[in-house]
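In what follows, a single structure is set out as structure tokens and then discussed.
Here the complex is missing a single protein chain, while all its other protein chains stay put.
Up next, chain A:
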Amino acid sequence: MERTRLRRQVALTRQSLFDQGFLDEQFIQLEDLQDDANPNFVEEVVTLYYRDSARLITNIEKALEKNSLDFNKLDGFMHQFKGSSSSIGAKKVKAECTLFREYCRAGNGEGCTRTFQQIKKEYATLKRKLEAYFQVVRQAGPAETACWPK
């Protein structure tokens, strides 16, 4: 049956996101919050993340372009960005954010710039993967969002 195939695809896709280290347990916490009242909660939160964090990314980019880097400001932006990324379980993004903050504290501008490129890369990759994932979730139908194997 098509439904069964799709459900299996959803489960496999989801598992691979965890296995490959893109997501951590925090994502499961979001899934646990999803219910009949908010059947698309996880997707909504992820969409919100990508919408809100785009602004932060731009701010960090601008701040990194300055001749003299304001590490406190950069750290402040990154603290916020890391927090949001953490909230959706973005494991790889979060790890790079931690590294970025370490470079900020060390006053290492080059390290910051380099790490930021990596953050953008991970951020974009995750976005692509999550978009593909939610597409399959939607195709599989509403019943799929209700319960996940733990």
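By definition in this document, a residue touches a chain if its C-beta (ideal position, glycine included) is under 8 Å from a C-beta of that chain, and two chains touch if they have at least 3 such contacts; residues count from 1.
Basically, contacts and distances are computed from a predicted model.
*Asks:* Would you kindly match the missing chain to its UniProt protein name, picking from "Response regulatory domain-containing protein", "Phospholipid/glycerol acyltransferase domain-containing protein", "ATP synthase subunit a" or "Myotubularin-related protein 9"?
*Replies:* Going by its UniProt entry, the chain not pictured is "Response regulatory domain-containing protein".
*Asks:* Of the residues listed, A:12, A:33, A:54 or A:124, which one is in contact with the missing chain?
*Replies:* Among A:12, A:33, A:54 or A:124, only A:33 touches the chain that is not shown.
*Asks:* One chain is left out of this view; which of A:8, A:66, A:79 or A:128 touches it in the full complex?
*Replies:* A:79
*Asks:* Could I get the residues of chain A that touch the absent chain, sorted low to high?
*Replies:* 26, 29-30, 33, 35, 38, 41, 44-45, 48-49, 52, 79-80, 82-84, 86-88
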